[in-house]
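I'd like to ask some things about the structure below.
The complex appears here minus one protein chain, its other protein chains still in place.
Moving on to chain A:
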Amino acid sequence: MTIQYRVPSGSGGAAELTVAPLAERFGVRAVGEVGLATRGIWERALEEVVRDGRAVCHLELAAVTFVDVAGAGVLVDAARRLPAGRRIVVHRPPPALCRTLELFWPDLSAIEVAMS
């Protein structure tokens, strides 16, 4: 699973997000930011993760600088569609994502936040 996407950058300020599979365990590494222009990429990457049957999916977000509220909603929506017992582990999420998860979905068991 590899989804690569770049917004054509006319002004030099457009959002970019690349998503690629992790080598060491099941899941993906995202680089860039999740906003209006990159939400589709984010959504498709999470759809694939949810479709796969494995118990734990890792999302490596150390190189993601920002996730807006709709992007957090997409993640939560994906996690909710997981069958019981499966979960998404979010590694080193940007502070904005932690803040929205804490504000709107404080006790969601299908998402685990790991700082490593």
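Here is the rule we go by: a residue touches a chain if its C-beta (ideal position, glycine included) is under 8 Å from a C-beta of that chain, and two chains touch if they have at least 3 such contacts; residues count from 1.
Rule of thumb we're sticking to: contacts and distances are computed from a predicted model.
Engineer: Between "Anti-sigma regulatory factor", "Nucleoside ABC transporter membrane protein", "Na(+)/H(+) antiporter subunit A" or "Cytochrome c-type biogenesis protein CcmF", choose the name on the UniProt record of the chain that's been left out.
Structural biologist: Options "Anti-sigma regulatory factor", "Nucleoside ABC transporter membrane protein", "Na(+)/H(+) antiporter subunit A" or "Cytochrome c-type biogenesis protein CcmF" narrow down to "Anti-sigma regulatory factor" for the missing chain.
Engineer: Tell me which of A:Ala45, A:Ala96 or A:Ile111 is the one touching the absent chain.
Structural biologist: In the complete complex, the chain left out is touched by residue A:Ala96.
Engineer: Could you please point out the chain A residues that touch the chain left off the display?
Structural biologist: Those residues of chain A that touch the unshown chain are 7, 9-15, 33, 35-37, 66, 68-70, 73, 77, 80, 95-96, 99-100, 103-105.
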